[in-house]
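The structure follows.
Every protein chain except one is present and positioned as in the full complex.
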Amino acid sequence: MDDQPLALVLFSGTDDKLNAAAVMTAGAAALGRPVHVFLQYWALDAFRADRIERDHGLAAEAGPAGRVAVDGLRAAGQAPWYETLRQAKELGTVDIQACSLSMDLLRIEHQDLDPLVDGVEGVTAFYINAGEGQVLFI
Amino acid sequence: MDDQPLALVLFSGTDDKLNAAAVMTAGAAALGRPVHVFLQYWALDAFRADRIERDHGLAAEAGPAGRVAVDGLRAAGQAPWYETLRQAKELGTVDIQACSLSMDLLRIEHQDLDPLVDGVEGVTAFYINAGEGQVLFI
Partner (left out) sequence: MDDQPLALVLFSGTDDKLNAAAVMTAGAAALGRPVHVFLQYWALDAFRADRIERDHGLAAEAGPAGRVAVDGLRAAGQAPWYETLRQAKELGTVDIQACSLSMDLLRIEHQDLDPLVDGVEGVTAFYINAGEGQVLFI
C-alpha cells in the first residue's frame, strides 16, 4: 500500500475540516503515499496568501463547546492546519492544486495564493493525476 | 482509467455543493467514465421537480462574501448545476438514483422528482452498481 496514491477534494474552508484534511494528508505522507489535494470553493478561499493565518471559523455544528475545545488544543501547542500541511510537504510527496473553476468564482490568480499551492488545474486533470487511488471529498 | 466507474453519494442540497458534485460528474463523464449518483436527504429534496430550479442556499460557511461570489459567477453565464448534470448525461453514462430510505423520509414518489433522476434504489443496490470504483460522499 506504500505507494498507493491518495486524493483529497477540499471544499470546506472551516478550520476544523481543514485540520482534519491536514491530518489525513500528513498521515498518508508519513506512510510514503503520494497525496494530491484539489482545492474548491471555501477551502480555496482559505488558502489566499493574505488570509491563510486568519480564523476561518468552525462547522456550524461545533457550537460554543466545540469552539472551546478547539481553542484549548491550539493553546496546548497543536500546530495549525497550514503548518501541518507544510510539514507533510517536507516529509513526503504532497501536491496541492487549485480548481480552475473555483479560481474564477473567487476572481483570484495563482499569485494571490499561499506558496503551499503548487498550481491550478481543471477537474479532468485532477482525475488523471488522482489515478485509481482512494479519493475523499472533505 | 477511462472505464473506471465513479460513484457519488450526494447528501447535501445547497447550490455550492450540488455545483461541485455536478462538475465532478461532468469531468468524469468527459473522460469516458460511467458515473453513478445516489441521492440522499437534502440533496434528494433539491431534485424535486417543483423545486429543482429554486435557490437552494449555500453552505453555512459561505457567508455574505460567498453569496456575492456565487451570484457573480452565475451572472457571468455559469450554467446552474442541474444544467451541468443534463449536459453530463448527454455526454456520457450518468445514472442518477434516489435512495429509497430518503424517499420515505421526504414522503415522495418517483414522479415527484425531476426527469434527471433515473430511478429509486436501496443502499445495497447502490454498492453493487458502484462496484469497486472510487466513491465520494458530498
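Miscellaneous remarks
Every chain is named by a letter (A and B) in the order it is written, and numbering of its residues begins at 1.
Basically, contacts are C-beta pairs under 8 Å (C-beta built on N, C-alpha and C of every residue); 3 or more make two chains touch, one makes a residue touch a chain.
Every value quoted in this text rests on a predicted model; they were computed, and no experiment measured them.
In the full complex, chain A contacts the hidden chain through residues 1, 4, 16-17, 20, 23-24, 26-28, 30-31, 33, 59-62, 66, 69-70, 72-73, 134-138.
As for the chain not pictured, it touches chain B at residues 9, 11-14, 40-42, 45, 57, 59-60, 101, 104-107, 122-124, 126-128, 130-132, 134-137.
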